[in-house]
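Just below is one structure, and these are the notes that go with it.
Excerpt of the complex: some chains, original placement.
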Amino acid sequence: MTPAAGSLPESWRVHLPIFEGPLDLLLQLVRVNKVEIAQIEVAVVCDQFHEYLGLMEEMNLDIAAEYIYEAALLIHLKSKMLLPRPRTEDGEPAEDPREELVKRLLEYRRLKDASHSLAELHSLRVGVWTRRPQRLPDAEQPATLDLEEVSLFDLLKAFREVLVRYDHDHPEPYHMSRETYSVREQFERLLAALEGGRPFDLLADLRRRRSRGEIVAAFLAVLEAARMHLVRMHQSEGGELVLYRTTRELRSHELEAVQI
Amino acid sequence: MTDRAEMEAALEAILFVAAEPLDRAKLVELFDEGEGEAAVAALESVLERYRQQPGRGIHAEDVAGGLRLVTRPDLHGYLRRFFEITGRSKLSMAALETLAIIAYRQPITGPEIHELRGVQPAGVLKTLLDRRLIKISGRRQVVGKPFVYRTTREFLMHFGLQELKDLPPLEEFEETFGSEPDLQMSLEEG
């Protein structure tokens, strides 16, 4: 690696920028080297790319498989660049080995620029509110989806929902043993524990339970609460699942719908 | 200090968005302390826009629970007519679930759907039949000879499928999008 031409900017050692993916990193390297994408110098970029991965390693950051894949592609391409380019039958030089990479980068840059315009629009439009759903006069309207917009994703989700609910309503016999635990009771206990924004360590709580039946009821209660968007879950680095209460309020008919 | 026009705009936006009657005091408290009087005046100006006037379809109502904007009751005939004629085709969650059951468990009978959903499906089946998303394909030779339901060509077209085989199994859904969609959904709301 030649330290002069091929090195990453010194500032990256102080504060390593994080990219949206390997193509994003490559785009930035082209920019750092002040060349046009079409003139990309594969050898230089390849070394810088590996240097970047090295810095990530030093900082104990996980390197996604996509970066490793791209790094391998770059090495392959670099070696191809070293070979004399063969000629085709009519004497023209064969395709530049960089062509594929250049096309990908150009297309990626084009779409990335577009995503910046969308981002700008998004941050403006996120402030637009419509009226909250209310009933039309004389018409009770249950939650509905626009038929035209219903897609496979909704269909699958609905089917899952049916199966989950069915299992929930038809528990295995051992849940029915003498000690029964009410999901609703667990549900209310959970919400009480989350009151005032207190975090709730789910796994630790489940470990403290006395029986399998109780664990099942407590867990179903968490699923209910999540389904109603009353809680959100966060996984900590240590692997704990921490629950937080969202701002959504519980409606009384929802509570009544929770299995006793 | 909040600009008077801004105060009015904010109050009007809040009244517009709210689904429930709003407490006047709470509305006024939105602004800094010491702006209370200005806020009361701003609220009055906003409400003035929603007094009953011939050309206005919305008015402000002072009900027990507080203030809210509502449509003028004498216009309800127009509202009903408009939304009956132009309403986009809607599918309730019940209908979607029933459709999903039929799609994945066909051929299936009404009583079997009832067992899976725990709800009598007659009304929903009619909706789905009317929309031509499902069809009756004979009767099951059991007690009561119930109708057997299947999805239609329109169903396949609607979901962009060539054949029923293309219906993704649940496992594929979980592989593609993770196994706990509902938990994840709330994850993003943070």
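Letters are used for the chains, namely A and B, taken in the order the chains are written, and counting of residues starts over at 1 for each.
Just so we're on the same page, a contact is a pair of C-beta atoms (placed from the backbone, for glycine too) under 8 Å apart; a residue touches a chain by one contact, two chains touch by 3 or more.
Just so it is clear, the model here is predicted, and its values are computed rather than measured.
Trainee: Copy numbers per chain label across the whole complex?
Mentor: A x1, B x2
What we mean here is this: only the chains that are shown with their structure count from here on.
Trainee: Taking each chain's centre as its mean C-alpha position, how far apart are chain A and chain B in Å?
Mentor: 27
Trainee: Which bits of chain B are touching chain A when the two form their complex?
Mentor: Residue positions touching the partner: 13, 16-19, 71, 73, 76, 79-80, 83, 88-94, 96-97, 99-101, 103-104, 116-118, 131, 158-161, 167-168, 170, 173, 177, 181-183, 185-187, 189-190.
Trainee: Inside the complex, what are the residues of chain A that reach chain B?
Mentor: Of all residues in chain A, those touching chain B are 129-134, 136-139, 142-148, 150-163, 165-166, 169, 223, 226-227, 229, 231-234, 244, 246.
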